[in-house]
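What follows is a set of notes on a single structure, which appears directly below.
A single protein chain has been omitted from the complex, and every remaining protein chain is retained in its original position.
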Amino acid sequence: MLVPLTYARPVHWGEHGTKPALIKYIFRRILLLIPILLGVTVIVFGIMFLTPGDAAILMLGENAPQAELEALRERLGLNEPAYVQYGLWLSRAVQLDFGRSIRSGRPVTGEITARLPATIELALLATLLSIVIGVPLGVLSATRPNTAVDHSATVLAFGGLAMPVFWQGLIMILLFALVLDWLPPSGKLGGWQYYVLPTITLGTSAIAAITRMTRATMLETLSQDYVRTARSKGVRERSITYRHALRNAMIPIVTVIGLQFGALLSGAVITETIFSWPGIGRLAIDAIRSKDFPVVQGVVMFFALMYAVVNLLTDILYAYLDPRLKTRYS
Amino acid sequence: MRKVLLLIAAAAFAFGGAHAFTLTVAQGSDIVSLSPHNTNDQPSARVMRQIYDTLVVQTEELELVPGLAESWNQVDDVTWDFAIRPGVMFHNGDPLTASDVAFTLNRLRDPAAGAPAAFLVGFISSVEAVDDMTVRIVTNGPFVPMLSHLAHTATSILNERAVTEAGEDYGTAVVVGTGPFRFVSWEVASQVILERNDDWWGGDVGPERVVFRAIVEGTVRAIELEAGAIDIAYALEPRDALRARTNADLTMAEIETLTTSYIGFNAQKAPFDDVRVRQAINHAVDAETIVDVLLEGFGFPATSPISSQVFGSNPDLEAYDFDPERARQLLADAGLAGGFSTTLWTNDNPVRIQIAEIVQAQLADIGINVDVQVLEWSTYLADTAAGAHDMFILGWVTVTADADYGLYALFHSSNFGSAGNRTFWSSDRLDELLDLGRRTVDQDERLAIYYEAQEIINAEAPWIFLNTSIEANATRANVTGFVPHPAGHHRLYNVQKN
Partner (left out) sequence: MAATTKVVPQRRRSWFALMRSSPRTAIGAIVLVVIVLAAVFAEAISPYPPNQQNLRNRLQPPSAEHLLGTDQFGRDVLSRIIFGGRVSLQVGFIAVGIALAVGGLMGLVAAFYGRWIDSAVSFLVDVLLALPGFLLALAIVAALGPSLVNVMIAVGIANVPQFARITRSAVLQVIEMDFVTAAQAAGSRDQRIMFRHVVPNSLSPVIVQVTLSLAGAILAAAGLSFLGLGAQPPTAEWGSMLNAARPYIRDAHWAVTFPGIAIVVTVLALNMVGDGLRDALDPRRRD
């Protein structure tokens, strides 16, 4: 949500054009991920460490006897210096052990994995929706620039980017659940109906971003030399659009899809709250409200992991679709 | 009378055919756990109430009647024997024995178990199974209110074998009670499914299945009810409740809760050490407005620290009327005709902040300049316990629905500070009464004791008595037999759906 319009992302890697190079690149990319995720753990631990409030009091209640509080602090290592606490926390975190929830007393990882599928489902559906709508809309716009189609698509895209997720969600519930009574207003009780409103709400800004990106890159590739050459050779317009232009335009589009996934994860926090969706976004909000810091730490780390995996996949796809491979043949 | 009704009901069943139905109930949050030793939150308690039974049952009219304990007798001041009801079976087929009861209460008390509701059995000195069917409880001092504590959901009786065998899984995957419904499944953050226990000792159970859904958004909860996707919605938000009242498809089941919100004075600090100042402020604050604006009328101005639903509540007390003129006069009598400046603390709870603002505006009218300060919760508790405050906003839930729980911690001089008395106000006579209330078995005598206690508190005004609230539950019109409980843990076994 913070970076809806940031399309370009520099990707640093060297020359490669052959399969082994690609594999080497993937390998290196995974290795690079390790220090970055370690850095994230420092941030996540640091944020929570600096938070006012005594975890022992939060766990035992403010009326707990002093001796018990002290014993718990000792047991949790709260009396150790910061770096020792971080070390202890990290050594468990790498095994995906984030301790126990203050609220429920259960292992944080269990609480998260129980809700993870709901969030992944929603994020994937929203991504799918944004591709299925965004790419054709962008292509349509680009092949008919400055027509009514193009202008409407642009208006839609700008509107979608400006729409606050929480406001859109409320309006959609009001309209489709209450006034029209077509869809259930909330929950996830099995049927496909439950997916419609949350998916659209979550996917809107991604649809908009992908539409804009597709339009821009398509316009660019359509003006490239090899497209002109193909045209002059009498290749049909349809084939030009989809065979040549779109294929090349896919690269930046793939990047924006990867980036949008991060925005989707962010949006999931609000969407899940509005639609009572049983995912980890809502878990995060509940945990923040009840100052359940182990859960907050765990959820944030899981979000970072998911985002990292998606970015890794995008970068690999990006490398695979590298334009230098294609242009060589044209 | 009751027999006749039962006969009619039975006849209806015979002719109409006992139809199996699912009852879907929605509340504002998901459960935390179904082990009463793991949590003390309302959404979980509402579900646990259906699965478990307690030794004593507190009816919707706040009568204390036998539950899993068939009877009890007081051996001496501090010793009580409970006779366990014979023939009760747990959902896993085990018979209920005295040792399950002793196990449950001892586990709840055990500091190592870290049960959030352990405070409810703080009065117990020891629990043991005297024989298979008798449990003996020894209390720390005379403690008659214990029966209401043993009726609280948190003291639900567990099956020792199930708890021990399940270990970590108890309360999430494994839940075993003796109650009208057995646990089927819990889809985290989504719903809890229960099914009828046909062997329940308490009699027939209406719904074949009960589904508890967690619907966070208040408006959405109301919409789901209006659309008929759920049968009962708990605790509608005031605005939705107003709408539900006029909806012919719905039936309201409103009940005054056990919560009182208040603003406490630091009664040891000038000028709040002068009762006239405390009374003046009570006259200057219009609790009616707070009820109307923040609760859309779903509440009552408070007359005492406990709501009218609490046993011992004095019905004859009157709220301080809104009378700025009288307030100014009282201030003048106290030598503060020109008013004064003070602070009002609240934690970052939006409703409390709004209350603070309304009070700030109203006190400005009588020349009291109030600075509202919002504090972080743990700081808030620590500093009010230390007596660093002038005025502070808090709420109190008398969870046992007994006056002792609502008064002793908050007003006894032995509880100054973090133990609950954050106003640091006390009176010898009140201390005496509150101690007597714990010792007196005769219900009428107890009532008289608490009536007097509340008269003293009302007159001395260590609080601004703000308001109690109404829980606005609503059902579809075809749902019958839903009777709300003031504690909010409504029993569902009697509910029917046509």
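In this document, chain identifiers A and B correspond to the written order of the chains, with residue numbering beginning at 1 in each.
In this section, contacts are C-beta pairs under 8 Å (C-beta built on N, C-alpha and C of every residue); 3 or more make two chains touch, one makes a residue touch a chain.
Note that the structure is a prediction, hence the values are computed from the model and not measured.
*Asks:* From the list A:A153, A:V300 or A:A319, pick the residue that touches the absent chain.
*Replies:* That would be A:V300, which touches the missing chain.
*Asks:* Which candidate, A:L37, A:L78, A:L116 or A:V235, sits in contact with the chain we can't see?
*Replies:* A:L37
*Asks:* Touching the left-out chain: which of B:V130, B:A173 or B:A361?
*Replies:* Of these options, the touching residue for the absent chain is B:A361.
*Asks:* Decide which residue listed in A:V165, A:L197 or A:I257 touches the omitted chain of the complex.
*Replies:* Candidates A:V165, A:L197 or A:I257; residue touching the omitted chain: A:V165.
*Asks:* In the full complex, which bits of chain A touch the chain not displayed? Write them out.
*Replies:* 1-6, 9-10, 35-37, 39-40, 42-44, 47-48, 50-52, 154, 158-159, 161-167, 170-171, 174, 178, 216, 262-263, 265-267, 269-270, 273, 284-285, 288-289, 296, 300, 303-304, 307-308
*Asks:* Name every residue on chain B in touch with the hidden partner chain.
*Replies:* Touching the missing chain: residues 217-219, 237-240, 243, 289, 292-293, 348, 350, 353-354, 357-358, 361, 374, 376.
Basically, only the chains that are shown with their structure count from here on.
*Asks:* Can you give the whole-Å distance between the Cα centres of chain A and chain B?
*Replies:* Going by mean C-alpha positions, chain A sits 42 Å from chain B.
*Asks:* Contact residues on chain A for chain B in the complex?
*Replies:* Touch residues, chain A against chain B: 52-54, 57-63, 68, 103-106, 111, 114-115, 118, 170, 173, 177-178, 181, 184-189, 273-279, 282-283, 286, 291.
*Asks:* Can you list the residues on chain B that touch chain A in the complex?
*Replies:* Of all residues in chain B, those touching chain A are 29-30, 32-33, 38-39, 111, 114, 116, 119, 168, 172, 187-191, 213-217, 219-220, 223-224, 226-227, 229, 376-379, 381-382, 385, 418-419.
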